[in-house]
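Of the protein chains in this complex, all but one are displayed in their positions.
Chains: A and B, in written order; residue numbering restarts at 1 for each.
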Amino acid sequence: MTKSKWHLLLSIFAIFAILAFTAACGDDDDDDNGGNGGTTASPTSGGTAPTAVAKPSGTITIRTIQFESWDPHFSDFNQDIEHFFMVWRGLYHLDKDSKPQPAMADGMPTVSADGKTYTVKLKKDLKWSDGQPLDANDFVLGVQRTCNPDNAGHYQYILTAIVGCQDYYDAGKKTAEEKAALQKAMGVKAVDATTIEFKLTDPQPTFTILLALWPTFPAPKHKLATVDAKWPAPMDNVYNGPFKVSAYTEKDKMEVVPNDQYTAGQKAQVEKIVMRYIDDAAVALNAYRSGEIDATAVPTTQLKAVKADPTLGKELISYAATRTTGIEPNLKDPTLSKLEVRLALSQATDRKTLNDNVLNGANIVSTNWMPPDRSGNKAGIFDAAIGFDPAKAKENLKKAGYDNGAGFPKLTVLQTDSATNKAIGEFLQSEWKKYLNIDINLEYTDSKSRSSRFNSGNFQIVLGGWGEDYPDPENWILGLYETGGSINKQSCSMKAIDDIIAKAKFNQNDEQRRQQYRDAEKLIVENVCGMAPMWQVGFHAVVKPYIKGMVENKKPDDKQVPGDTSVELWTTTKK
Amino acid sequence: MASDTTILQPFDFTKDHLANKQQGLWEMAFRRLIRNRLAFIAAIILVIITAVSIAGQFIPAVERHSATFQQYQVVNTGPNSEYWLGTDNLGRDLWARLLYGTLFSLKIGVGTQIVVLIVGITIGMGAALGGKISDTILMWITDLAYAFPDLLAIILLRQVLFGRDWPIIGTGDPQIPGFPSAILGTILAISLVSWVTIARLVRGQMLSIKEQDYVLAARAIGASPWRVVRAHMLPNTLSTVIVAVTFGIPLAIFAEGALGFIGLGVPSPFTSLGALMGDGYANLFVNNWQVVWPAIMVATLMLCFTFLGDGLRDALDPRTRK
Partner (left out) sequence: MIAYAIRRVLLMVPLLFAVATVTFFLMHSVEGGPFDTDKPMSEAARERLNEKYNLDGSLVEQYGHFMANTAKLDLGISISSNERPVRDIIQEKFGVSLQLGICAFLFAITLGVTLGAISAINQNGIGDYVGVFMATSGAALPSFILAPLLVIFFALKLNWFDVLGWELWNYKKMVLPSVAMGMLPGAFIARIARASMLDILRQDYIRTARAKGVKEFTVILRHAVKNALIPVLTILGPIFAGLITGSFIIENAFAIPGLGNAFVGSVLVRDYGVIMGVTLFYAGIIALMNLIVDLLYAVADPRIRL
């Protein structure tokens, strides 16, 4: 009968269900590892600031995002760089005023009279986290990896001043022997075990800063048979920074513990740092509220909620990041190639209302391209030229031949999809209609599509900007605005700008050089040459009060939480 | 056919008689539906919501403020006499946006289910009644569509469908009034991954009905296959399909909302309940009404469609008569 079949089926199902239930959800007796929520008033070790000799204590959990690549000689992602600074260090390290200080190096470099040869001495008895010696050859290998065409490092472009780096990088299609020869010919040599010599094509004034960045981090030669060898995964790699990796699960978390072989500077003061990978910033903020993480960045959309919260409001720290956002017109577009059109769009943009009313006042409204601290230009000096002024905007549009928007083509603004960008786009759509009587399309894509479109010049207007890689004005201009510059995708091309940049690039006279970049900025902004700045981005984070060293060591280029390039200075009095 | 009518006079009586009986069945179902208080109330609420949200598009007095008009002096205000439901982060009236978003979501939900019904019933019927080869091929296609991850399919389809000059669904002026390309593209993308359920349901139901005594009897007395399908099999499949469809409408609305939530929603200046919830979610801790209104609306729609669907099922199933 069918009934017996049903019984059989049901029995199978019941057994399965019971098995699964007991297996999965049966007992929950061992959840004593939670530890959060509860208030364990454990004795704090005397003072609030432990001294350098104090034993590391406590765990700090921060929110960050899964890194894309573990290879410092390849990657260019913000969150990757945050990871790198925890576990590796270069010859120098930027202090909280963004000045290079010796890290692995023993003192500042010796520079030859022509400025083209840098000689760096290493500290004595440096070791990797596995106890193997760390010497000059490791640093040479690191630089070679960044210039290696087969590794195809994203940041190779900042090392082009090193003799032979560019030739090597361009040798992708050559034979192995030719590549090896080019690698040898590079201007980076280990003179002896503790001395490294860099030869430059031209005297680059910012070179010492570059020696503090991840593309020049050392590579463990005992782990890498050749310059082409695969970079070891987090758990297999060795480290020379204040911490080393002790646990890692992709998209879940990474744990780092003090590296006891690290002798070059301040030793780690916490027992463990847990980097919890949380994509959604709102989720991270909830985890912060419940005490599961100790620090996280606060997104623009949550800013108002955080400020209004009696506890979180006090734990909020806000400062200006070295990051500028603006309207980027493509000068190859026939409409946008007209200066008056570009000026009209910029002058019809009420940055203050947008920022204060729509974006919760998250950013620092500005028409400066470089942050004033970096350039030395006064804030607001370009307001008269490109700042909000509906009357001038209308006039400029008329001059361009579109009186009251008549005959103006429907331009498309391309943005990555996010709640904030949607609001900005809708604001511009409504405001430009109001002041200029023109219609625009809004297009939202994911970031890969946007990058592809931007880099191939296939766009009319994008909303975007620039985040500083290293603290010098040249990083804001070089490659971005000269004709044919590798990052100049808005096709800004003005002879005056080209001339200034050419003069400034290898100018040994620092003050003159900075003035030249200031002049370049003026030309770029007043001609809206691919950029109408809207604001300097504000960085917002919440940090639990029992954590010291984060807020105190904040820098304008912090990645995910305050002070995350100086983790050895973090301490906690919790537990 | 027309010339045959006079000759087949006696059969016409039977035809009329049958038609009457058929109509009686629907009438009875309708009466039973009305008697089911919950389903009846749900139906009325749905009619009101639809009517008000459509009226909002045409009668300024209902819309009160334009759904896209931005006023930066009144961003994120709470509900008050001027803005009944408050305003959003760009100072737009949430009442107007709720009406706009509700209509948009209803269009997506209903539009999706229409496409799903057409595709699903055709394929399900073809598989159940078209013989072994047809069954194998159609079910293979169904399996293929089913096995394909929904999200990837929707992302890819949107890339193919959006912003190109396709007939009917392409950019430019809407070919079907009230259905611009943004809606049609989304409807197609969601439909193409959700017709499978209906197809499988219809096939299963029909395979089962095909072997029922009354169908066998009808075939034995020589009823044409089309007649058997139309008079017996389709109506008997209907109750199952209706339950699936009424559940499918809010599910499609959810699906669109989820797409909006992961950044693949409808482009500005359109908005939907999902997009409204996504926007409001960002302000959950300070201006929670921004998420509350669309959430209440979605929940109401979901409840109403569920009760209506259950009521319809009960009404259409002769065995559940009390």
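Details
Operating definition for what follows: a contact is a pair of C-beta atoms (placed from the backbone, for glycine too) under 8 Å apart; a residue touches a chain by one contact, two chains touch by 3 or more.
Just so you know, these numbers come straight off a predicted model, no measurement behind them.
Within the complete assembly, B:291 is the residue of B:90, B:138 or B:291 that touches the hidden chain.
Among A:185, A:487 or A:502, the one in contact with the hidden chain is A:487.
For the options A:176, A:283, A:308 or A:502, the residue in contact with the chain missing from this view is A:283.
When the whole complex is considered, the residue among A:314, A:410, A:448 or A:495 that touches the unshown chain is A:448. Screening A:84, A:198 or A:231 for touch with the missing chain picks out A:231. Although one chain is not displayed, its contacts with chain A can still be listed: residues 2, 5-6, 9-10, 13, 17, 20-21, 24-25, 27-31, 33-34, 36-37, 66, 68-71, 76-77, 149-150, 152-154, 156-157, 169-170, 172-173, 230-231, 233-234, 249-252, 276-280, 282-284, 286-287, 289-290, 292-293, 445-455, 464, 486-487, 489.
In the full complex, chain B contacts the hidden chain through residues 36, 38, 136, 140, 143-144, 146-149, 151-152, 155-156, 159-160, 197, 204, 207-208, 211-212, 243, 247, 254, 257-258, 261-262, 274, 277-278, 281, 284, 291, 295, 298-300, 302-303, 306-307, 309-310, 313-314, 319-320, 322.
Please note the rule applied: only the chains that are shown with their structure count from here on.
If each chain is reduced to the centroid of its CA atoms, chain A and chain B end up 46 Å from each other. Residues 68-70, 72-73, 75-76, 89-91, 163, 263-264, 267-269, 278-279, 281-287 of chain B are the ones that touch chain A when the two sit in their complex.
Residues 282, 301-302, 304-305, 308-309, 353, 357-358, 417-419, 422-423, 425-427, 429-430, 442-444, 446 of chain A are the ones touching chain B in the complex.
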